[in-house]
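Note that one protein chain of the assembly has been removed; the remaining protein chains are unaltered in position.
Going by the order they are written in, the chains are A and B; count residues from 1 in each one.
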Amino acid sequence: MNNAQRFFNNLNFTVGFILSVVVILAAVTSLIWTPYDSNKINAKERLQGPSWRHPLGTDQYGRDTLSRVMKGAVNSIIVGLITIAVGLGIGVIIGLAAAYYGKIVDEMLMRLCDLIFGFPAVLTAILIASILRPSIVNAMLAIGIFYIPVFARLTRATALSILAREFITAARAGGVGELGIICRHVLPNILSPLIIQGSIQFAVAILAEAGLSYLGLGTQPPNPSWGLMLNDAQTFLSISPWMAIFPGIAIAWAVLGFNLLGDGLRDTLDPKMMKGRR
Amino acid sequence: MSRYLITKLITLILLLFLVSITVFSVLFVLPGDPAQIILGINATPETLENLRSELGLNQPFMAQYLDWIGNLLSGEGNRSINYDIPVSELIISRLKVTGPLALLAMCFAILISIPLGIYAAQHQNRPTDVLVMFFTQIGLATPDFWLGMLLIMLMAVKLGLFSAGGFPGWEAGFWSSIKALLLPAFALGMIRASVLTRLTRSSMLEVLNEDYVKTARAKGVHERGVVYGHALRNAMVPIITIMGLQLGQLVAGAIIIENVFYLPGLGRLVFQAIGQRDLPVVRDIVLFMAAAIVIINILVDMSYVYFDPRIRHE
Partner (left out) sequence: MKKLLFGFLIGLLLIQNHPAGASAPQKGGNLIVCQPAEPPGLDPTANTAAAIDRVVYSNIYEGLVKVDRDGKYIPGLATMWDLSAEGKVYTFNLRKGVRFHNGESFNSQVAKWNIERAKGEGTVNPHPEYFRGIDKIETPDEQTLILTLKDVDALFITHMAEGDAVMLPMNGYETAKSNPVGTGPFKFTKWVPGDRVEMVRNDAYWNPHLPYLDKVTFKFIGDPSAQLAALKAGDIDVIGYIAAPESAMELSKDKRFKVYAGTTTGEVIMSTNNKAKPFDNKLVRQAMAHAIDRKMVIDLVMFGYGTSIGSHWSPSTPYYKDLTGKFPYNPDKAKHLLAEAGYADGFEATIKLPAIYSYSKRAGIVIADLLKDVGIKLNIEIVEWGQWIERIFKKKEYQLTMIGHVEAWDIGIYANPNYYFQYDSQEFRDAYAMALKAPNESEKAKWFGICQEIIAEDAVNGFLFSAPSLAVMKQRVVNWWENYPTIALDCTEVWLKN
């Protein structure tokens, strides 16, 4: 009870929580019900603006935009979860290795991270899509790879500071094995920064998926994805601007929500880190 | 310092070697026969075979790899399959679009973010600070290509002030080219400004609380002098790091915005080249991008010494 109150005393957390819950609710609802079949073509009602029948209008095939935006939320959430799993899993191992071995291993791994991080995720995604095929799974792979350095750096920095502490030396002297030290002492201590970073990367994943789907490298038609809907809208900017407006708002909404949630988590969990990020 | 440089140089070379092997292998297994893509679906097997041998596609892996690297090292360079001109020429002509676009975007970002960040830090937790932070949150949440589309709808379609995309080329006039880059650069810059504003604010806050700043204040140094003379310079380290990262990403990664505005930049070139299996172009550009990213990172590293004398490279 006390804990929850602590979180909700934070404005960032509260706003972020509300925005995110709306997204999650829309996603869950769409699994059971949407106003229209999100993929059903209706030639008679194409390219409509907002109306009572179609609150967010329709696209060039007459598909209901509201239904598609709702379904798109499911897509974005799945992408966020899986990419974080990929980035976290590999990033933590690399970060620990760099911190643990130091020297040239550290230098190489960190420069490699610079490179992966600096190297455009889009280009990686294009290459992956060309070798395999454009699909949402491959887009997730590309975003996940991009996340590896993010988590690796964070893990390395935190791990370095922990490994330098006295209790580690004490544990070593006490005969605790190296693996034991990492599992028992290092990992638990880096958990909270990882959770905070995770919620922020969740938001970044939604942005990245939108970008890749916009290029046609992510979610495949006819399934709705916010980025793909923006791609469809591109040639209708002057004919039916609504097509480009609502999916964009959906993206901004969701990203804002998860970003604020992450900031709020950080403010509450780790008051020392209360500062801007990135 | 020289030992530091040598270490960095060796890492650079090792990394480029790694990248070259990776890229080459990836493109080697890339499905899609360049000969067939060039000649189209109705070409006869015989013609295909002839073109394949002309392009050296029948050579074994190592021979092709050495051929590629050899051409690069000897300064002879590789030729684009499609355009039949040296890849270096292509890269330079595209950099003339992507480079100015990235710089212009960074200009927007810096001009907006540094003053705004300092302002917010000075007014910490006051309504204006909250407002600035709120807008940066919106900025962080907006996809840059969507902002680009909104700008097209407003500035090009509705108001007709700008063209909806395309690039006239520098020889068509300096200003008309700048004008073509303005909207995309603004879209890119606004999003990056959000990141930088937040960073400037937090970095400044941290520095403003440090002892030497307090000392300077106590000594009676004017507040303006404190902020710009002492604090900002010290706060620049993280800001420069992120700016370097952003610049690298902009040079290499403006692919999406170049697509929205249809700019003939480096990103579009590589996007196209992969689609058309113009492999020499793809390889060279990827290597170039990798080198650019690592070099920018090294430069950023070196700039720390200037901004923060406490940092010394061994």
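One rule holds for everything that comes next: a contact is a pair of C-beta atoms (placed from the backbone, for glycine too) under 8 Å apart; a residue touches a chain by one contact, two chains touch by 3 or more.
Everything quoted here is computed from the prediction, not taken from an experiment.
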Contact partner of the left-out chain, one of B:G77, B:P100 or B:G169: B:G169
Touching residue (missing chain; options A:R53, A:R133 or A:R165): A:R133
Touch criterion as defined above, residue of B:G77, B:P100, B:P238 or B:P264 at the omitted chain: B:P264
Touch residues of chain A, complete complex, unshown partner: 39-41, 43, 46, 60-61, 129-130, 133-135, 216, 220-222, 234-239
For chain B, the residues touching the chain missing from this view: 30-33, 36-44, 46-47, 50-51, 54, 81-85, 90, 93-94, 152, 156, 163-169, 259, 261-262, 264, 268-269, 274-277
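To be clear about the criterion, only the chains that are shown with their structure count from here on.
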Whole-Å gap separating chain A and chain B, where each centre is the average of the chain's CA atoms: 22
Of chain B, residues touching chain A in the complex: 7, 11, 14-15, 18-19, 26, 29-32, 137-138, 140-143, 145-146, 149-150, 152-153, 157, 164, 195, 198-203, 205-206, 242, 245, 248-249, 252-253, 255-256, 259-260, 267, 270-271, 274-275, 286, 289-290, 293-294, 296-297
Touching residues (chain side chain A, partner chain B) in the complex: 107-108, 111-112, 114-115, 117-123, 126-127, 130-131, 203, 207, 210-211, 214-215, 227, 230, 233-234, 237-238, 241, 244-245, 248, 251-256, 259-260, 275-278
